[in-house]
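Report on one structure; see the data block that follows.
Only a single protein chain was left out; the remaining protein chains are all shown in position.
Order as written gives the chain letters A and B; numbering starts at 1 within each chain.
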Amino acid sequence: MLKKPNLFKRIFMICCGPGKHQLLRVSLFCIFLSLLAGSVLLLLLGKNPFEAYRSILQGAGILPKTRYAGKKSQLTDFMSLLNYTTPMIFAALSVAVALKSGIFNICVSGIMVFSGFIATILVGYSSLAPIIAKPLVVLIGVVAGGLIGVLIGYLRHRFNMNEVVVAIMLNYIISYVVSFFIQTRFVDPITRQSVEVGQNARLTLFDYPIMNLKMEINLVFPLALITVFLIRYFITRTRFGFELQAVGLNSKASNYAGINVGKTVITTMLISGSLAGLAGVSYYLGSNASIQPRVLPALGFDSIAVALLGNTSAIGSFFASLLVMIFDSGTTYMSSRMQVLREIAALITSILLLFSAIGIFFRALANRYAREVEEV
Amino acid sequence: MDSIIIEGIAFSIPLFIIAIGGIYSEGSGVINLALEGLLGFGAFAGGLSYALLSSVITGNPLLLIYASLAFAMVGGALLASLHALMCIKFKANQVISGVVINMLSVALTAFLANQINASVFGQPSNKFLLEIFPKVTVPLLSKIPILGALFTDLYTFVPIIVVIALIMAYILYKTPFGMHIRACGDNPHAVAAAGGNVMKIRFISVLVSGALAGLGGMCFAYSISTTFSPNIYMGFGYLAIAAYIFGSWKISRTFLACILFGFARSAGYVLVQKLELPSSYGDLVLTLPYIVTLVLLLFFSSKTKAPRALGDVYE
């Protein structure tokens, strides 16, 4: 009975045991494990994992490459990373906010397509001046996304429908209906996607000349950053944040305490939907410029696990988004330099998300060990 | 009319077996949003086995095809074991585990298909080519007016799946083990008190759901595109979920839901053709099952009863 914990257990306890920053340490431990798993995979393919990870960081603009093409530098790579990360930040926040009040928003993909499509046809093909068109796109994203969010919240509250099931249905309904309109009205005959939106409406500036460099500048990235802090403040410090968390942890008790659960759920979904809408416009009218019919963006599903990796906190979601997108955007460079298939990045990312899904288990296990040690 | 029935059956039946997989998993209390990933991985395993075995088994294409179905089931079960491990052993949130398994399945199959095509077959591709699944026309029955279409140009996987579905229904509703599965979905503690091993029962149920989803996925790969490719992830797994929710987690009603979905789909396509509309109108047809399920839930959500212990972690 009175056993001294072995070395493995002790290391595990340091990583995941109770105490300061436990959530953060567990997340880091999960990241470490998946990098380890990725390394094994790379070794099996006969590649040097350190070299591979380094080139991913180089590709994403975190580390300098040895050579750059004309008008490119580490800064342009980094700006490009931020450009692709922006929709993920919004999407992960969307999931995190909903999850805080106990709702699985797996409709992020569908909402992205919906808001992206609405903004595309209303503004994307118009000839409005950039100064009007761009804010309008953002606004449409918020409104269109919010609408779907409210719909899900309402159906859940009023008809007691499971939001996961509703979201699955809505995802496909939106996907097929949008696909129908694109293919009948807005299709580009060559790419088989929707016709590209005009530069005026686009939220990302491509090849923007600064300091003799050609940069990608995502105009809504600052908005994403502000939103992260706003959401954090909103959840932890405000009255509504209190209600949102109370409902998420125990809706029966919240109702008993006089909190209007229906209003809270619907408001939460309004926010979550708006954030997903922002993800949609910054994706389809930002980092991309057209919509592929019948395809739900994988980013919308990835965001669920990203939010989880970030412990459903706003700040955590931000860093988790950044991490996942570093893998995503650094891979092209790595695969060309190391002669590894591009697909390995997605694989390592899903392993990472797999581990983050069992992070709760690691925490519980570590807490159990801790109690055993205490008794001894 | 005939083509509505022929196409409808060819779609409904694989969907049905995937949905039965969902009923097994959820009936035992484990939420299974991973069906999409499981069917895709099953199809990948089947496609891979077909590609690898085609040089070994020569001169007997039927054996090759049936072997690939078996491997698809093994593949589906293999990935399902990960879902079971996550949900049952590691007590991960079952919804999240399902979503992650789907992502992993897409990523893993894309990576492996490319890697294997490149290093084993020496060609860059993310597909495995298959053969057309054999079809039969039953001599006498196919002559019956209207219903004869049920026995015309029938994929031979249809009778196979029907037999398997009957066996699965028999196991779930008639055998002690099936009773225990359903009891686990209602009150796992009762099963434990009666000496049942809840974790084992749930584990097996999830494995079964993987095997059945893999089988269904492979049949889709054969019937829809005669290849394995990443296009297999078209949302049929989610459609199967809609089907068993529509069928209140009961095999008989789920069968009707699958038939309804399949025929609505084929009838819609035929209609689009007959009215000489552009093929994109097919997309509207594809929304039908989802809208129907949503509306059904809207009116009957209080009456459709999910297993009582669905999603509960058992310790």
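Here, a contact is a pair of C-beta atoms (placed from the backbone, for glycine too) under 8 Å apart; a residue touches a chain by one contact, two chains touch by 3 or more.
Basically, contacts and distances are computed from a predicted model.
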Candidate names "Co-chaperone protein HscB homolog", "Na+/H+ antiporter subunit G", "ABC transporter ATP-binding protein" or "Alpha-D-ribose 1-methylphosphonate 5-phosphate C-P lyase"; UniProt protein name, chain not shown: "ABC transporter ATP-binding protein"
Contacting the left-out chain in the complete assembly, out of B:Gly59, B:Pro124 or B:Pro176: B:Pro176
Touch criterion as defined above, residue of B:Met1, B:Val56, B:Ala193 or B:Leu275 at the omitted chain: B:Ala193
Residue ranges of chain B at the interface with the undisplayed chain: 170, 174-176, 179-180, 182-183, 186-187, 189-196, 302, 305, 308
Touch residues of chain A, complete complex, unshown partner: 1, 237-242, 245-246, 249-250, 252-260, 368, 371-372, 375
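Heads up, the rule we're going with is that only the chains that are shown with their structure count from here on.
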Cα-centroid distance, chain A relative to chain B, in whole angstrom: 29
Interface residues, chain B side, partner chain A - complex: 33, 82, 86, 90-93, 95-97, 99-100, 102-104, 106-108, 110-111, 114-115, 118, 234-235, 238-239, 241-242, 245, 278, 280-281, 283-284, 286-287, 290-291, 293-294, 297-298, 301-302, 306
Touching residues on chain A, where the partner in the complex is chain B: 45, 104, 106, 155, 159-162, 164-166, 168-173, 175-177, 179-180, 183-184, 293-294, 296, 298, 301-302, 304-305, 308, 341, 343-344, 346-347, 349-351, 353-354, 357-358, 360-361, 364
